[in-house]
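Note that one protein chain of the assembly has been removed; the remaining protein chains are unaltered in position.
Chain nomenclature is as follows: A, B, C and D, assigned in order of appearance, with residue numbering initiated at 1 for each chain independently.
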Amino acid sequence: MSEFLQQLVNGVTWGSVYALIALGYTMVYGILRLINFAHGDVYMLGAFFGFFAARFLNAARDPSPFKALLVLLSAMVACGIIGIVMERAAYKPVRRSSRLAALITAIGVSLLLENGGILLFGPDPKFFPQIIPARNIALGMGVTISNQQILILSVSLVLMFALRFIVLHTRTGKAMQAVSYNPMAAALMGISVDRIVTFTFMLGSMLAAAAGVLVALQNPKIEPLMGIMPGLKAFVAAVLGGIGNIPGAVLGGLVMGIAEVLVVGYVSPTYRDAIAFVLLIVILLVRPAGILGRNVAEKV
Amino acid sequence: MNPDVLLEVDRVTMQFGGLKAVADLQLEIGRGELVGLIGPNGAGKTTVFNFVTGVYAPTVGRVLFEGRAIQGLRPHAIAKRGVTRTFQNIRLFASRCCRDNVLIAAHHHATAGLSDALLRNRRFAEDERGMRDRADELLGVMGLTEWADTRATELPYGQQRRLEIARALAGRPRLLLLDEPAAGLNPQESEQLMRLIEDVRRRFELTILLIEHDMKVVMGICRRIAVLDYGIKIAEGTPDQIRSDPRVIEAYLGEEVTVPRAKGS
Amino acid sequence: MLEVRDLDVYYGAIHALKGVSVRAESGEIVTLIGANGAGKTTLLRTISGLVPSRAGRITFEGRDITKMPAHEIVGLGISQAPEGRMVFANLTAEVNLELGAYLRRDRAGILEDRERVYTLFPRLKERRRQSAGTLSGGEQQLLPIGRALLWRPRLVLLDEPSLGLAPLLVREIFRTIHQINRGGVTVLLVEQNAHMALSIASRGYVLETGHVRLEDRASALLENPEVKSAYLGG
Amino acid sequence: MKQLAGLALILGVLGILNFVLPQALNPYFMRVLMLCGISVVLAVSLNLINGFTGQFSIGHAGFMAVGAYGSAMFSLHVGAGWVRTLESAGAPEAAAQGLALLVALMVGSVLAAIAGYLVGLPSLRLRGDYLAIVTLGFGEIIRVIITNVDAVGAARGLPGIPGWANFFWVGLAVVAVVVVSRRLANSTHGRALFAIRDDEIAAEALGVDTTRYKVLAFVISSFFAGLAGGLFAHYNAYLHPNSFTFLKSIEVIAMVVLGGLGSISGSILAAILLTVLPEALRSAQELRMVIYSLMLIVLMITRPGGLLGNREISLDFLRRRRSAGRA
Partner (left out) sequence: MTSRTLLRLSVVAVLASGLISAGCGGSASKDELVIGEYGSLTGNDATFGQSTKNGVEVALEELTAQKQGKIGGLPVRVQVEDDQSKAEEAATVVQKLINQDRAIAVLGEVASSRSLAGGPICQNAGVPMISPSSTNPRVTQVGDYIFRMCFLDQFQGTVMARFTAQNLKLRKVAILKDSKNDYSVGLARFFTEAFTGLGGSIVTEQAYQSGDNDFRAQLTAIKAKNPEAIVVPGYYTEAGLIARQARELGLKQPLIGGDGWESEKLIEIGGDALNGCVYTNHWALDLQEPRLQAFLKTYRDKYQGDPDAIGGLAYDAANVLFGALEKLAEQDPQTFKGLASSKAGSDARKAAEKRLRDLIATTTSYPGVTGTITLDENRNASKPAVVIEIKGGKKTYNSSFNP
């Protein structure tokens, strides 16, 4: 039992990271119907920007919560800018082309970030400094949670609520919803679709950056290809929850994180990468639009 | 069951979420008839086409074609039984030429199988030639011969409407459903099309159900007209009966209201 | 105020508007009538900058807006209430209305205008927390009009506001249109309900397959046998 | 008769090239040529799903893996024995190996086709991105399974596969996939596929059993992906699950989209381009993949419809001109 609970704690922690990345996928998809394959690589960049920020602040020798926050914010800002540049330079020119053309562009951007990363950061792993030294907190029944896990969970939670607030209660957030539902009608409201799309990319990239830094705090090995698998799985999580649906992304992320940890713990860790997809296929066959997605009948 | 009834819509209700698009509709179409289905925008006319052709399964009720229930069948199966249609918003196969558009609709009459096609044997060649000849004949009937090798989307609008009809005919239907074939046509084109529809009906011994906004077209060629409003059949009868039915006039023109004139007039 | 001259618009190979010229003077209600597919909606969309034109010129208060992006055209004071399907079904009725005031910054004024819309359409007030997709067709139809009002445009383009509505509601909507107009807003109205539209308009255009067939004072068009025949058949 | 003569001619030409090319080209160029051939088979086959039918599959590497491992296992456990028996019975080496290879390739391709059938089935319920993600999932599941099954070498890879595949066989596979694609395209079945791509609802309403044809496209396409996999296995003589990651699928998609969806000649052209390009960029060293990805982006921005769009460049074009001239 205690083992199961411990696995659950680990699973929820991972799930919240998947959820943060999945949110970016889902927002961009909701607005552009584009699978932004490069999103996982933005997560990687987030970890690296955090790494450089931490090094600049000398946070390893002299850690403090303030510096940790600074590291997180600078990574988010840097990736936000990357998101804007990515959208303007690569995606905007293909927005009116076929969706497949946009997809291939996204793949190109993804490869560019990965290989550019290898070129700039070197292929060997870097190790994220211990800004927040690990401490274990016993939860009873033999279950422990580390302060880092708590941090991951709470920061993700704060960010998710911040996102929720932005989307539901700010002018720009409402405009985002409008654009995602019908860009043409949104333009008639005086909403600049271009700006909203750029803003969405920025927001998604910032969340991915946060995920990158949070993961690096706990699992400090960072390298230029670290974004591929989490990116892919977060995307699956987004589809699982119903792509384009923000609560769905969070739910999908959690389901994914828990399912993975349970498979690793009770079946075989070697099937870790497969479980995500088995789960996905099963759920999609039962609910073709994802757990929270709505099926829209095509108008004839 | 009356053998002269080709299609019977038997108390069909079609519900989308909270919206009843069609409510308790009863409609019979006799063999060889040309029936008009009219009503204001959003009255549920296209929905009728959609459940007859299997795009949707009716929420309640049955659809009988030649006495056999077809509700709930997949559209291609219904097409094979002899019901084909055109679409209000023109759904041509955009990347293909006109002849291909027609050939695709003749698809289920092909006799050569996949292996014949891959081997390019005589059977395939004959089958293909037969289908091509028939497609070209249909294009000829619809006056599209000169466009046969043109991509469907490069056709002028009026020709696209005709191509949709030619395509629907290629499936050798016994019941043809035409969804606003004259929409977007000018009066002369409408006029021509009307004659063409009559002509086609006689030539291929068809039964036709026609949705149309252009009253001239409907009143001109239909002997019998059914009127839908809010998913309910509010009238059915000859063109003259329909024209003078006050409920129809109200549904169509709206009540005559007296509101003050706008300034500047 | 608004002048459209010799507009040519293509959808792919389809020539949707063929040299259309239309104008609206300040304070007028001008109506565009015509059968489905005649190009009425296309014309409104082109004016709003949603559809690019291939030739011709659109000017608003003397400014050329032909190539302006849609959201900037809105900024100039041209609002369009598109047909009912273009509501944001995933958002509540209230948010739908608020989006109409997207470009406004005066919080107080927006609230005031919102109340005005609610007074105009009490049913929207009742349902303001409901997502627009769950509203009835008629209520959905009210939203774009309310939205357009919240922006306080100088010119409003209305696309078939009576589409699929019960007669009672149609009358309500037309009364509202008239009120809006009296408040100083110029109206360009696309309608199928020719009778109704012509009865409140000052001038009208009859569109047919992408060009203007007739242009006259509304009262004259109302009496025109050609118009009658086009709408009820011979 | 005419077709048989054509076949004989093709076999003859391939046979001669199979003899001449290795003399003329150094093994490196020969290898790039062979890899081009395999890429062409992959791209043209994926074009059947993504280009012809307008479905969206990103799991092609999975089908390729099934074919590769299926045929390799056959050769290792059965085919190699046949060759020994045949050769000891005095059969010429090329014939014995060719026969064994042919059977092995068929085994792999049929297994891949079965997998294609199974993956095609969900397409009854799923559309667009959802279908895409299922195919991607399938590819990953296949790879993970291979990584875990000891009998096929698991993570160690599968060495010692007989290297029977030569230019002749790769060339033949290219000819086969192109001929099948073209004949399909010019038949009622191909037209049904195009109809699904252009407008699924209209196609269905006009009597095209869209389900059947979508599954058919998956089956034929995965058959050829399996064939490419089999050739890959018997050319490299070594298999490793890492060769079949989703990046491989992505590579093939890039070929199809770059070539122009639905264009067979476009797929061929792009397959060759994207195989040769990384080789040509070798002198750029570490910058190579950066340049490659930049080019991909720039190409998609400048030619979003692919190199050839929907068009074909082929002898067909000349033939049509000729017949027009005669008419």
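The rule we apply is simple: contacts are C-beta pairs under 8 Å (C-beta built on N, C-alpha and C of every residue); 3 or more make two chains touch, one makes a residue touch a chain.
Quantities reported herein were computed from a predicted structural model and do not represent experimental measurements.
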Where the missing chain makes contact, among the chains that are shown: A, D
From D:Gln23, D:Ser88 or D:Thr302, residue that would touch the chain that is not displayed: D:Thr302
Touch with the omitted chain, as defined above, among A:Leu72, A:Ile132 or A:Val261: A:Val261
Chain not shown: contacting residue from D:Asn148, D:Asn186 or D:Thr211: D:Asn148
Those residues of chain A which, in the complete complex, touch the missing chain: 3, 6-7, 10-11, 14, 115, 118, 122-125, 127, 130, 134, 136, 144, 146, 215, 218-221, 223-226, 229, 261-262, 264-266, 268-270, 272-273
Touching residues (missing chain, whole complex) on chain D: 26-29, 31-32, 35, 147-148, 154-157, 159, 163, 232, 236-240, 242-243, 276-277, 279-286, 288-289, 291, 295, 298-299, 302
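What we mean here is this: only the chains that are shown with their structure count from here on.
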Farthest chain relative to chain D (centres taken as mean CA coordinates): C
Whole-Å gap between the CA centroids of chain B and chain D: 42
For chain C, residues that touch 2 or more chains besides their own: none
Touching two or more other chains - residue numbers and ranges from chain D: 201
Footprint of chain D on chain A - complex, ascending: 29, 33, 35, 90, 93-94, 97-98, 100-105, 107-112, 114-116, 118-119, 232, 235-236, 239, 243, 268, 270-271, 273-274, 276-278, 280-281, 284-285, 288-290, 298, 300
Partner chain A, residues of chain D touching it in the complex: 50, 56, 122, 125-127, 129-130, 132-134, 136-138, 140-141, 144-145, 147-148, 201, 246, 250, 253-254, 257-258, 261, 286-287, 289-290, 292-294, 296-297, 300-301, 304-306
Chain A residues touching chain C - in the complex, by the definition given at the top: 171, 174-175, 177-178, 181-182, 184-193
